[in-house]
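Could you have a look at this structure, given as structure tokens, before my questions?
Heads up, this is only part of the complex; the chains shown haven't been moved.
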Amino acid sequence: MISIQQEDFDLAHELQQLRKSCNQMGAFVSFVGLVRDYATQGQVTAIELEYYPAMTYKSLVRIVQQAELRWPLLGLRVIHRIGYLPAHAQIVLVAVASQHRHSAFAACEFIMDYLKTEAPFWKKEYINGQNYWVEAKATDTQALAKWQN
Amino acid sequence: MIKILYFARFREKLGLDQEQYPTTFPLTVTELLQQLAQRGGHWHDLFDCPQGVLVAVNQEMTTQQAIITVGDEVAFFPPVTGG
């Protein structure tokens, strides 16, 4: 249900697995994040994703549990890649199945918003032979506000 | 003794990803940061009046007021940027 891995993933395969787990699903929402090929410093050729093995998985479990407490979900899959990833590669998948679309949309966006601000991953961008640690964005922290009232 | 881990920009700047750190207890995260800052150089730059330093104790995010006890795993890292 939650994986942290170097290998790429196949959205179609993951959704098919998710569907098998339950017949009552009516709504599937999925998010896929890709490595963007530009930054303010120039063209990005690749990124490298560092993580904190003992903590990252625990952190994702907690985020998913929060989502499951808030919305009636029927299935869920989170995959986050780590290591060296070229531009346009897939980084992250969050797929949520539920009976009705609202729960699936809300839970998927909730998980992404928390993942972006709480899960210990750090991204370094390779640009013109140099590398730069990506700075956290204030908008990611602001995105949490909508879940906190 | 505690274990301290450094990640990402901190790890690179300090040239160190982890260390066993002998200390006396009780100890708060703030006190630990002050001790590390006294090493000078990059340690001082990163950990004196720290801004943007996140801390986890035993793999749980916590605050600088948290109390560290013997055998704990303490991790310092910049704001996360995954996803």
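Per-chain residue numbering starts at 1, and chain names A and B are given in the order in which the chains are listed.
FYI, a residue touches a chain if its C-beta (ideal position, glycine included) is under 8 Å from a C-beta of that chain, and two chains touch if they have at least 3 such contacts.
Since the structure is predicted, the reported quantities are computational estimates derived from the model, not experimental observations.
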**Message:** For validation, list the number of copies of each labeled chain in the whole complex.
**Reply:** A x2, B x2
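One rule holds for everything that comes next: only the chains that are shown with their structure count from here on.
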**Complete:** Whole-Å distance, C-alpha centre of chain A to that of chain B, is 26
**Message:** With touch defined as at the start, can you tell me which chain B residues reach chain A in the complex?
**Reply:** 5, 7-9, 11-12, 52, 56, 59-61, 73, 75, 77-83
**Asked** Any idea which chain A residues touch chain B in the complex?
**Response** 33, 49-52, 54-55, 58-59, 80, 91-92, 112, 115-124, 133-136
